[in-house]
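My structure is below; once you've seen it, I'll send some questions.
Only one protein chain is missing; all other protein chains are in place.
Letters are used for the chains, namely A, B and C, taken in the order the chains are written, and counting of residues starts over at 1 for each.
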């Protein structure tokens, strides 16, 4: 047992750190650090820099641009990226639809989609959730009826993240209305420019616009856009959802956020005393740091186990990463809001960047409450923490 | 709305306070304050003083010694008794078997048992729980077979509190083995001196002996000791369990314990600083005080509602009193143990009082950890906190 | 001891509840929020008509003579409906300060105008460096000839953008964090030397940053002796905010339980899952404990014993802060995505509850204040 990284691993880490902190624009990373929303262009810029280096899709098959890294390397790459406040390559592209196409798609689909997917030439969004489905994904009702060499798609998706930027959507659709639940579902790739698709923004309580409803009204989709076999879509969805579970803890992000919070707390005063010197605040911070360090070690243990893991079969311990990772992220937003104090109250978020008015109160305060509100989502999406507990109860504790 | 007590109520409170603090021996109350176990004699002494004043069984029918108090008076009586560290009249007598006999017993039973019950001439214990029954009380298996004018009782009871002191036990027994669950159960009064009864102590993790197993081996019980009708015992048990739910919060006890804890924390030093001046300790204390004040108000609200309540039908809000009351009591034992610090570790509890060795460490330390261990029981017994949550979910929230 | 409402109080509750039920639905509120300053003049007139704007004032001043209990009744109903109007700023803070510190003439002049809905006040007190310390006032008042002039920066002034009159705290003497030497002044919002930067807040209420530069001011009461009034009025306001929070929590809890009973997944209402039942039970317990403490703060808010009053109010604010955070977070979690959308009331209740914690001292601040004051059960029984 040796919990230290090897020389090679350390060298790799340094290489990642150097690349992320020198090649990705500092101004963009600073926006991430502050919790500002990024523009579409900023996502694209970052991902293309990474892709040029071969680092946008390291976990893909080597033939399609993957890196064949060890689990530890993948961990270090993610951790350093997060700590450097580099926005991750778009998950819908690189962790979701990409691996599915690479694994189950036709050669033509691979050639057509994968390089553009890696380079963010196409922006993908995910058409899984529907009104009323929630955690019971398989209850979906959007239909795709085969007519000649086309599917006619009707229905509605919801919680579709960043659909406003998307060129394509990967959609779960019901192709066999007589089959029960998980059966009869297919995995369809749909061009967002197709007539009959309407995107309606959902405004969230933080004031932001991240998610959308997407409506399909007699949308014609070429049959060649079906991935794999008809009515086998549920298997592909499960494969997709089982990928990439260690990054979910977002330990690197939380590390960066805690460091920033400490800097802010050293600046922000109550009376004449910096809040970092307030014993209660300092101890609340230390409590999160301990939780985070523990989670980092837990994540490393899961990473170490990955060498022995069956590919595509998620480690149920990753549910711990999801639960604790989301709790810690939420707690940090809470502490940041507490730090802002009375100045958490004004809503002066600057959506269009153009303003040159000075901030109201401390400069971080405008984002403090919105980020707290927004981060309630991390224990809801991607399988709510209640679902994660069910998974642990069943898969690990054997109930 | 006037949350202040009336002049009459205040006068009554003062009368209670004066009586409890002058008529009940101070040494005995000091033992309660310290968390020491009381001897049988000490319980008996106290209850007889109360009974002489007419205050042992205030909630009984007036004909049998009750006081016909308002709910507020009953509350004040309990609260002052608890704050003065007066051991309450034995619950098995005054809150359990007494009200059942008064409500459902024959005139002969009332005359024979109630006066002795009130005066603690007979010490009663409760024969409800059995190995394997737990919260599912109705699954009990102890049988009573009618043979002539006797019942022959066989079976085993467990968690029988202070059975070692008991003269009588009120027992739930199965008189109709063919009936299902709640049906076929009877309520039987049994003299503990009857041949065939064996009491075996259960030692608990605090090192104390409060509970016992009680074995019945062909125990002959006169049929006249049946309360009410045969096979109706479950109704009487429900009546019994529904009584007296506001005292369950033990707010007065917790008030007394918090005051004592503050005195101890003012004495106990770390380095040269009293622990009461340690900010974290002080804030932990204040947190419990707030919870307790809130619970006191909640209890007063339940008391106020009692005027409108149907007699014998417990207010489901009393489940909140049980949950929060037990959590607060447990938290106070935790803080006391934390206060003892390293000296919580030695086990130097003095069971036989005779010793004149000086205490190891601070004088309160010997009881600190045992009390913490012992008080885990308060969220388990009397309907565990999980059961209380089920009650609230069903009866108040309508699930 | 009597938790029952008097007939008058029941009447008050019923009329406020009817008003908000009829006129303050979630969609109606959205329209009010779009009006200037984010609130409805029409509703304001309704409150005046119902007597709510004069609720705590003497009958001589066009008021109702109500105490903290009456305010609690109104604020709880307002909390359920997420009222946007400047009730706290004008009636409780502004009016409360005039009541507590103003001369008889000032009271006779201003309070009837508040009660009649003719004026909107705001309390410009908090300064950036002060955080939650009520005595930390750097803004200075000086006498220029016979006239007072004020210079300084005030922040997070509730409804400071639409108020016509500001009650401003300013230092007449003493060091920056001394309680002694703080004065209260009336400053017309449109006076020269007053610059306001208004904004909406997270909870859709409005606020302003206010700069004063030699702004002309009229003393409210004796200059330099305003702190006791500030402490008293802020304590009362906190008690009222506790009641508002209880209303918001009760509404949020009811919505959550209702959602659990109606929302179906895996072929049955998700409320069938025992885990979700127990979690809504824990929310209920937190709500009821908060309700108890809001009542306690209400009873104590009228106390003349400043120390006892402050301890009770701090204790209540801690309980409200903790309960509101727990109930709010759990409500959003149990709702799932829908709870996070602007189109649904639950998220707005959550936001208001979050912001109440930040008003006049958060839970940690008040816990420290209570602990430093020796807690709640300090005296012998």
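Annotations
Rule of thumb we're sticking to: a contact is a pair of C-beta atoms (placed from the backbone, for glycine too) under 8 Å apart; a residue touches a chain by one contact, two chains touch by 3 or more.
Not measured: the values here are computed from a predicted model.
Note that the absent chain touches A, B, C when the full complex is taken as a whole. Checked against the hidden chain, the listed residues A:145, A:181, A:209 or A:389 yield one contact partner: A:389.
Remark: the omitted chain is touched by one listed residue; of B:61, B:242 or B:346 this is B:346.
Across B:21, B:70, B:204 or B:231, the single residue that touches the chain missing here is B:204. Touching the chain that is not shown, out of A:57, A:323, A:339 or A:366: A:323 (per the contact rule at the top). For chain A, the list of residues touching the undisplayed chain reads 1-6, 9, 17, 72, 83-84, 255-256, 258-259, 262, 279, 282-283, 285-287, 289-298, 300-301, 304-305, 317, 320, 323-324, 386, 389-390, 392-393, 396-399.
For chain C, the residues in touch with the chain missing from this view are 273-275, 278. Contact residues of chain B toward the unshown chain are 129, 132-136, 139, 158-159, 202-205, 207, 211, 269-272, 280-281, 337-338, 341-348, 360-361, 369-370, 372-373, 376-377, 379-381, 384-386, 389.
Basically, only the chains that are shown with their structure count from here on.
Of all chains displayed, C has the C-alpha centre closest to the centre of the whole protein C-alpha set. For the pair chain A and chain C, the distance between C-alpha centroids works out to 39 Å.
Put simply, the C-alpha centre of chain B and that of chain C have 43 angstrom between them.
Residue positions of chain A touching 2 or more other chains, listed in rising order: 280.
Each of the following residues of chain C touches two or more other chains: 368.
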